[in-house]
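All protein chains but one are shown at their positions in the complex.
Chain IDs A, B and C follow the sequence of writing; residue 1 opens each chain.
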Amino acid sequence: MAVIIENKNLGDGMYLMKTDCTKKSSPGQFYMVRGWDKYPLLSRPISIFDWDGMTTSFLYRVVGEGTEILSKMTKGMEVVLHGPYGNGFPDIKEDTVTLIGGGIGTAPLYHTAKELKKRDPNKNIKLYLGFENKSDAAKEFESLDAEVIVRYGGYITDFVDYENAGTILTCGPEIMMKAAFERSKPYESKVYVSMEKRMACGVGACLGCTCKTEGGNKRTCKEGPVFEGGEVFFE
Amino acid sequence: MAVIIENKNLGDGMYLMKTDCTKKSSPGQFYMVRGWDKYPLLSRPISIFDWDGMTTSFLYRVVGEGTEILSKMTKGMEVVLHGPYGNGFPDIKEDTVTLIGGGIGTAPLYHTAKELKKRDPNKNIKLYLGFENKSDAAKEFESLDAEVIVRYGGYITDFVDYENAGTILTCGPEIMMKAAFERSKPYESKVYVSMEKRMACGVGACLGCTCKTEGGNKRTCKEGPVFEGGEVFFE
Amino acid sequence: MSRLVTKLVDYEMKNPVIAASGTYGYGEDYKDYYDPSVLGGISSKGLTLNPKPGNNGIRLWETPSGLLNSIGLENPGVKAFVENSISKMKAIDSMLIVNLGGDNLEEYLEGASILNGYPIDFIELNISCPNVKAGGMAFGMQCDSAGFITREIKKISKHPVMVKLSPNAPSVSDIAISCQENGADAVSLVNTFQGMAIDIRNKRAVFSNMYAGLSGPAIKPIALRMVHQTAKAVSIPVVGLGGISSWQDAVEFIMAGATAIQIGTGNFPNPNLGKEIVEGLEKYCEDNGLKNISEIRGII
Partner (left out) sequence: MSRLVTKLVDYEMKNPVIAASGTYGYGEDYKDYYDPSVLGGISSKGLTLNPKPGNNGIRLWETPSGLLNSIGLENPGVKAFVENSISKMKAIDSMLIVNLGGDNLEEYLEGASILNGYPIDFIELNISCPNVKAGGMAFGMQCDSAGFITREIKKISKHPVMVKLSPNAPSVSDIAISCQENGADAVSLVNTFQGMAIDIRNKRAVFSNMYAGLSGPAIKPIALRMVHQTAKAVSIPVVGLGGISSWQDAVEFIMAGATAIQIGTGNFPNPNLGKEIVEGLEKYCEDNGLKNISEIRGII
């Protein structure tokens, strides 16, 4: 149980919810979130936008019943967080890291960029954020010590400098992640993608989130959500 | 759709919710109330505690899921009110009227006493309110221009002056209403009782709230909730 | 609104939205919310030859996204209905369906023959009520009995007959086939699922009849599957229902093969539902460039 500190409307259906959850989490992990008692039945997987030791935040978009309820919650209300779950992005040894986020897929990249920089202040981090429409979401990334490139409309993957990308971490629509993966191939970048599947348990028990990989079926909630690009885009 | 103006905790699980619903209603009628979208499925029948032309209020007790949700709502939130439904208490010609309420069954008696007095300022109105435990609920009746007798614990029906009761209007547990009915028999008082049944539609369509009466089955939501004592306690 | 015009056998409904039996009285109870004539059809509360007082004890019990009911076919009997209510129902400009139940074949037949003298549009043969002891659902549980009663009613009824099927039957689609073979003009499904609740505090079953009928959104996924199976199995029109609470739900049932849909429990939380679904379907057709809603019927 965490208490909401702030739940800010960023426009274009996006919200930033800050909670008092202090539990340690790694970049790219997620929580199963519920802001209700019995209905809807399942909790919602939401990535960790930020964790700073004192608070845990989520950047989310209203798409259905669950996120709608979350968006109406206010300061002081309680939200149930189960997690953190999943593997998260690996620590990157390479000097240059390019993060590519599409839409709400940008959510896990803040924490990721922040942590990479914390672990190695000399790391060269480029963050590409693509949104369909204008909103205040991009502003939330401004405080990062990284080069932030924001585009509205079009394909964000069209703007990436693949040649000098270094390791690529990407999250967003599958088609976008696949494009990043394909276009970076000539430069032999290592690409990590964060997959999105419907989830029931979040702990690896139900096999509802199975992701087909080159190495056989993997559970997105447990062995994922982060996979190497080549593992999932192999067909 | 009505907006909540105030939702006051009166203690002992009871709340007074004031809404901006201006719709005219008669004493003893009720609304099907819902403070939620899809879950729980059904709306909850709640009597009208007061209607003053500008606001409609409800006095309710938390007993389960629905009333729990209502109790957590705050000023400015929206609540759906379908109604007003039911017949309500009849206008009473007799000079003296005794209202007997047990527990949350006191709820409809405020509006009822107020209206009776409004229609005939000379009416002699006695209000007996019985509660199991102390709370601020009784205070809400203090502003009435009527003799208000409040008891905590025991049977409120033990304290009523049946001989001089005039017409009796009662709402509360069936066993209490039946006691009032039986004990007033020697004095040939006219007794009206307000029945409580589980309801689905509130409009008379589902026959879920059927009340057995001497004159055959009646719908509590439509031909009731107010019946003559002899109609329902005939067996 | 011609995009929604739907032919059910020989009747041209203005739209495929029907108020389900037992949830809409005799058509008048929701008129403070909207004119019932906006509906494509209205099915009366279930009638039996003789008046029935219905069941004792608790009749309603809410469950997660569902409702258990044990009304027990409380009704004034067919005679009182034709005398008191039919003209009011007829005054509503909507397909008039009489939902007919019975304890035994004779009662069904006598009820149907009384109805022969009145200008109703459809009989909905209720062989699926789980809340009455004799008859009711019993007829709807076996292919031969369902086929038998359909045949006997069709022999004497002047009105088209839609048979209302029970989801508790071994195979709903087999029962539908049997009804079709025996002359049914249409089938409607589902009636309620037999369910149960226990009052643990008082250590007893909630309902005096022990079991009751489950309806509402909880059952929608199962009802939809049954409608899909049945629509694939028969060539007569299938009227689909079970948990419909929005126009989107209605579209699902139509895509699954339903010619028309009914709304039951959904009326209770939202007394405007009938009107909202009609309007929602109209807009859906417009937005998707459909000349008629039938273009999406059975596409799954």
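In this text, contacts are C-beta pairs under 8 Å (C-beta built on N, C-alpha and C of every residue); 3 or more make two chains touch, one makes a residue touch a chain.
None of the values given here were measured: they were computed from a predicted structure.
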| item | value |
| --- | --- |
| Of C:224, C:261 or C:278, the residue in touch with the unshown chain | C:224 |
| Residue of C:37, C:171 or C:272 in touch with the missing chain, whole complex considered | C:171 |
| Touching the absent chain when the full complex is considered, from C:51, C:64 or C:183 | C:64 |
| Interface with the undisplayed chain - residues on subunit A | 34, 38-43, 82, 198-210, 212, 216-217 |
| Where the unshown chain meets subunit C, residue by residue | 63-66, 68, 169-171, 193-198, 200, 203-205, 210-212, 214, 216-222, 224-225, 228, 243, 248, 251-252, 255-256, 296, 299-300 |
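FYI, only the chains that are shown with their structure count from here on.
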| item | value |
| --- | --- |
| Subunit A and subunit C, separation of their C-alpha mean positions in angstrom | 47 |
| Touching two or more other chains - residues of subunit C | 64-65 |
| Touching two or more other chains - residues of subunit B | 38-40 |
